[in-house]
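One protein chain omitted, others in place.
Chain nomenclature is as follows: A and B, assigned in order of appearance, with residue numbering initiated at 1 for each chain independently.
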Amino acid sequence: MNEIHVAASAPVGTVTGNRGLIVEEPLIFEQGTDTGSGVDLPEPFDVPDRLGDFRRTGPIGLPGLAEPQVVRHYTRLSQKNYSIDAGFYPLGSCTMKYNPRLNEKIARTPGLGDLHPFQPVSTAQGALAVIHTLAGWLMELTGMAGVAMSPAAGAHGELCGVMAIRAAQEAKGNPRKVILVPESAHGTNPATAALCGYSVVAIPATAEGRVDIAALKAKLNDDVAGIMLTNPNTCGLFERDVREIAELVHGAGAFFYMDGANFNAIIGRVKVADLGVDAMHINLHKTFSTPHGGGGPGAGPTVFSEALAKFAPLPFVKKSGETFELVETRAQAGADAQPFGRMKGFHGQFGVMLRALSYAMALGKDGLKQASGDAVLNANYILARLKDTLSAPFEGPCMHEALFDDGFLKDTGVTTLDMAKALIDEGYHPMTMYFPLVVHGALLIEPTETESKQTLDLFIETMQALAAKAKSGDSEFFHAAPRLTPRRRLDETLAARKPVLRWSQKAD
Amino acid sequence: MAKIYFSEEHEWISVEGGVGTVGITEFAQEQLGDVVFVELPEVGATIDKGDDVAVVESVKAASEVYSPVSGEVVEINEELADAPGLVNQHAEGDGWFYKVDLSDDSELDDLMTRAEYDAFVEGLE
Partner (left out) sequence: MRYLPLSADDRRDMLAAIGAGSVEDLFVDVPQEVRDAAVFDLPDHQGELAIERAFTRFAMQNLSPGCAPSFLGAGAYRHHIPAAVDALIQRGEFLTSYTPYQPEISQGTLQALFEFQTQVCLLTGMEVANASMYDAATGCAEAALMAARVTRRKAVLISGGVHPHYAEVIETQLGFTDIACDRLDPDPVGIEDLIGRVDQHHACVVVQTPNFFGRFADYTALAAECRAVGALLVIAVSEPVSLGALKPPGEMGADIVVVDGSSLGMPLSFGGPGVGLFATREKYVRNMPGRLVGETVDVDGHRGWVLTLSTREQHIRREKATSNICTNSGLCALAFSIHVAMLGETGYTGLAEVNHKTAVQLAKRVATVPGVKVHAAAFFNEFAVMLPKPAAEVVEALAKKGILGGVPVSRFYPSYPEMENLLLLAATETNSAEDIEALVAALTEVLR
């Protein structure tokens, strides 16, 4: 099954194949011994075992490495990663802002980071107070009536929101059949609607990059359970008609789910309740600066309007007098709550909540307003300075991300992907490419508020130079990029045609 | 003598003795890029015209294949499991997807001839 071998030759002619700080590192299974270990364990009690007939009979097959070998292995792997700590990461719709180290310290506070989910609640009042306090911040920042704290990520929060919508429609007697989703939506939106048993009907965008109200009106009827609308939208624009959209949706007996992926643009400036929103998830790993960790963990608390709040899932924290209660079962929930169920084991992403609360407290209401202002300012600065070099499909001002299409690459033989790969050689993480789908060859740039003007200026100059180079006809330069990375372009077709998804012992 | 027809969804069907062989067109494979996987219907399945009966995947896209006719699936191209690249190499030959025993020959009347399909594709570009 495994036909791929480590190339023996060095990329630039070193004996080892290494290039200075970029060191070739074999798999951990290609290192170590049968008996090595990086831990020294306590002696077991001298008692007979009670495993019955269920004992493992064969070895697991793990390699044995001493602690220094393990540390070197992962340190070397880490050096092959781009990161926000190391450079500009303008990945649109991902909000790659700086992750404050205070958050990490707070999450490791003894008495918080090491709590067991099922210790008696009388011994975890401080933990419940943390959840309750963060819930309070989220409700105040959005003006919403309730919040479900347990969703584990943005997509999980979407699921929570649409489940609450379905529960509310069912309580009214008919779950309905359809969720409306603008064609510019993230893929998670239609996938979420499908997981809740809804079919998806797309709403087209106008030439301005916003929801087509006439098309929306035409599609609203008794079958529509709700709409999922990202706002600011994925074209980087605020939906000016959002309140009219909410009224139309409510008028049809449907609910308004606002995808909060882009909340960073408006935090501290807008209460989404005032826009007519019924539910919105908040990506704590975007807007509230908790680290992305190479793909999680995140958290997606979901705020609810009065109409949906009582359907919020278990568990939730209730304050009675000076005591916090953790409501874990329907029996405890009380007559006024109708939780639609449970979405996650235990009580949610407590460690992420600690970091998010630490961030919220660090910025405060004044800092959060400044942060969204700087995020929007940075994006507009990029839009203003690059709109004559690249091609901007829509009129500004934009919100916290600037969208370009590939019009400027027409007839150059250079694609958006090539441009991105050339940026990698320049020391940048590329922007989001080919999303949203509503513009051709999209380049979506989200600088965030934690970048300096100096960083933006250098990035802008780099983009200008690369665009000029593309227009000069040197397409080969782009096709061969990146050249300076630990690996160059990888063969994704081979990976998909003959999937090798694990290491296995090669037969000699 | 086999006769070949084309659909607006870029499928071809070659009919001989009441059995049609279905695949995707040369134009479709070019649009998709390197095909990495083809999900085929089950032999014995009854399909209706317009049903999504197969999925063809490239690295970054997955496209449904809609049956141009109704009938019963009598054979599938087992070779595609190990060699999906056949679709790129011989889209309108060895890269066929499945064979269907037609239940209604008149459905073929709604399809295009090669000349009509070529003109249709030209209109798209």
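Criterion: contacts are C-beta pairs under 8 Å (C-beta built on N, C-alpha and C of every residue); 3 or more make two chains touch, one makes a residue touch a chain.
Values in this document were obtained by computation on a predicted structure and should not be read as measured data.
Among the residues B:Val19, B:Val59 or B:Ala83, only B:Val59 touches the chain that is left out of the figure. One chain of the complex is left out; on chain B, the residues touching it are 37, 39, 57-62.
The definition used in the following text is that only the chains that are shown with their structure count from here on.
Note: centroid distance chain A to chain B, computed from Cα atoms, is 38 Å.
Across the interface of their complex, chain B is touched by residues 492-493, 496-497 of chain A.
Chain B meets chain A in the complex at residues 34, 36-37, 57, 59, 84-85.
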